[in-house]
Every structure is written in C-alpha cells, then in structure tokens.
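The complex appears here minus one protein chain, its other protein chains still in place.
Now for chain A:
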Amino acid sequence: MAATFFGEVVKAPCRAGTEDEEEEDEERTETPEDREVRRQLARKREVRLLRRQTKTSLEVSLLEKYPCSKFIIAVGNNAVAFLSSFVMNSGAWEEVGCAKLWNEWCRTTDTAHLSPAEAFCVFYHLKSNPSVFGSCPKKNVQVTVLTSRHVTDYRTSESPGSLRCPFLRALKTQTLKEPPCCPLLEQPNIVHDLPAAVLSYCQVWKLPAVLYLCYTDVMKLDLVTMEAFKPVLSSRSFKGLVKNIPQSTEILKKLVTAEEIQSNIYT
C-alpha cells in the first residue's frame, strides 16, 4: 500500500508482479462459462504457421520441408528494414510461410502490403542456397537474431546522456565459437521478449546462436539506427549473403522516406 499526497491509500504495484490474490479469487469464482471463454481466448492467441499465399496450414514443420544451416531473425522495425535492404535484396528470396498470431495488442490488418514497421512474421528461403533461411532449427543450424532497444534500457555507471548511440552489443550461446563482431552485453543488462525466448531455446538445446542488439534513442524507422547494424555483415552468419552494399543503402533510404511520408499527420 502507498499513501499519496492527496490522503488516499492505494495499492502500490509490486515489482515482483505478484497479483496472486486477484488470480486466486478468479480461480475460486470461475464458472464453466469463464473457463470456456478463457479456453477460446487461448485458442485465438495460438501461433499458427501458414503458407502465405494460400493461407492453408503447413502440414509438416517448416524445417522438415526446408532443412537449413543458417537461421536469421529480425525483430523490430529497424532490424527488419536492415535485413530487407541488405540481405533480402541481395539474392532471390522465396516466401515459404508465415506465422499468424493475434493478441489484444495487434493492430496489423492488411498483410498484403507490409512495411517494416508493422507486426507480422514471414519466413523466407534463399533460392540460390536453400540451406539459408528462418524456421525451426536443428543441431547443425546457426541462429542469428537482430533487434533494437531504447538506450534508456541500457544500464551503465555513466550517465545515459553521455552515451554515443546507436551502438551494438551481442549475446551468444555457449556452443557458438565464433567471436561476435561487437562487444558482449555487459552485466547487469538483460534482454527479454522474443529475442530472449529464441536465445534461451538455443542455449538450453545447445544450438550456436548470437543476438545483435542495437541500443538507439529513436524507436521509429531511422537510417542511423539501421546503419548501426552494418558491422554484423562481416560475421560468418552473413557470409555470402550480402552483394551490393551501396545499392542496399539506397534501398534503406527509400524505406525510411516512404515511412516518413506515411506518418505525416496532415495528409
């Protein structure tokens, strides 16, 4: 409980996230109807893998259909834009599936024309070298994850204002022997959400994986942030995948301009 300046006593949020009393009460008074509603909601939130064009479910796991040795995931608008411009525009990539998901925060409705800023997940597969792609990995697969975070999430003994951002940090699993192309993320910093889930899976099941995390002070599509990912192009994960860097930089600039026009509130 906390007392406010206005003389009220309110329930203070608990850092440990224990809203157990509410949860217990809910479980005690739950009727079969409540349980059914909860079950249906859980089913609606399930992640489904589909063939993009036909929207039919994939009968076998993507890995069985397309075994691969490199799996690259980009999470967040800047990472996706970087990957699209530098990697996906340097070769013929074929869409092989997508992950359809829904939760109460989803706003994406039109999946035909996606910009990097929208929330969706599509799997691509390199036509010229079918062993490179993104899906359920097996033992000899190397996983690379790209994502970005706001610089205020980064803990350092210096003042955050003195940090020169954007900057790159990496986290890697034990089985990855290759050193990353930027410094490792220092203690006590942590990563959560999807990149953490992927890295946890790889660490537990002993898959080589690396996460490149860009700390930036601009959360929307931004050229400087996207270019901060450039050092990763020299790593083994991206060997042979990037052909024309100047051309890719041009594509990146066009993506940002398109996004800026869309976000003009006066049109």
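To be clear about the criterion, a contact is a pair of C-beta atoms (placed from the backbone, for glycine too) under 8 Å apart; a residue touches a chain by one contact, two chains touch by 3 or more; residues count from 1.
Everything that follows uses one rule, which is that contacts and distances are computed from a predicted model.
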Missing subunit (named according to UniProt) among the choices "Phospholipid/glycerol acyltransferase domain-containing protein", "Proteasome assembly chaperone 2", "Centromere protein W" or "Translation initiation factor eIF2B subunit gamma": "Proteasome assembly chaperone 2"
Of A:Gly7, A:Pro32 or A:Pro188, the one touching the omitted chain in the full complex: A:Pro188
Which residue of A:Val10, A:Ala197 or A:Val224 touches the chain not shown here: A:Ala197
Interface residues of chain A (partner: the chain not displayed): 1, 12, 14-18, 20-21, 23, 27, 38, 154-162, 171-174, 184-197, 199-200, 203-205, 211
